[in-house]
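Below you'll find the structure, written out as structure tokens, and then a few comments.
What you see is the complex with one protein chain gone and the rest in place.
Moving on to chain A:
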Amino acid sequence: MQALPWLLPALVLIVGVVIFPAGYMVYTSFRDLSRFGKDRGWAGFENYVRVFGLDPLPTVLTNTVVWTVGTVVVTVLLSLVLAQFLNKKFPGRKVLRMVIIVPWAASVVMTSTVFVYGLDPFYGIINKFLVDVGIIDEPYGFLKNATSGFLSAMAVAVFVSVPFTTFVVLAGLQTIPHDVLEAASIDGAGKVQTYWSVVFPMLRPALAVAAIINIINVFNSLPILKTMTGAIPGNDADTTTTFMFKLIQNDRQIDTASALSVVNFVVIIVVIGVYLKVVKPMREVNA
């Protein structure tokens, strides 16, 4: 109790920034809101019933899994390779390290918009390039159908997630003491064996942080899909996040969208819980 005055600022911050908004979201999901935003009273579980009755929901949930797992796995794999490379000494390493930050530093909407223009079949520079080098015969509308649009958006999601992940892994690599690596080589471990038995286990905490932050980020990502696949009709290229957005903007169902966002919130908490439980990424390394 004595500590309370010292904890107060932190508590106020947590209540104000985390608990209140989350609580308000849950509260809204149990209200009956008109399409113009007027609160018409208690709705019970009606909004939730409506969410689980939405026809596109199975497609959207599948998309969300593909989107999150696909993007995070590819991002982490690429980052592991890239970080290993950046950990070597070579001329121009500093410059390269800076350059790799760019996709991360740039606004996601801007990056996605650049790709939207680049992939346009009429005047897109990427399309023109692919035609000129002969990979495709004529310009292709990459963002004009759900499958290729969704995959293109995933590629951009990987592109913007790689820098941060690489730097987290790179930081992890730099915490590995040199004598451990030396000991491994004295014991006769080859390069592959050293990596999988010594380096990789010691990267666990860094990978845990990178994976969790990426899962949350990618799962909740709206701008990439909104910018790149927003024009595609139907819900075949929607994740729960973009679907929620369409429920508000196109269908004007604020209350249904609130219920869906609570479901979204629960899903992400469960996913992270399972990840922590099964992968135990925070476990101490016993060499």
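One rule holds for everything that comes next: a residue touches a chain if its C-beta (ideal position, glycine included) is under 8 Å from a C-beta of that chain, and two chains touch if they have at least 3 such contacts; residues count from 1.
Keep in mind that, in the parts below, contacts and distances are computed from a predicted model.
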Next on the checklist: Suppose you had to identify the omitted chain by its UniProt name; would it be "Response regulator transcription factor", "Xanthine dehydrogenase family protein subunit M", "Sarcosine oxidase subunit gamma" or "Multiple sugar transport system substrate-binding protein"?
Outcome noted: "Multiple sugar transport system substrate-binding protein"
Item to check | Candidate in contact with the missing chain, chosen from A:Ile125, A:Ala231 or A:Ile269 | outcome: A:Ala231
Next on the checklist: One chain isn't shown here. Among A:Val51, A:Val72, A:Leu86 or A:Leu143, which residue touches it?
Outcome noted: A:Leu143
Checklist entry - Considering the whole complex, which of A:Trp6, A:Phe36 or A:Phe90 touches the chain not shown? => result A:Phe36
Item to check | Contact footprint on chain A, counting only the chain that is left out | outcome: 33-39, 120-123, 139, 141, 143-145, 149, 230-235, 246, 248-254
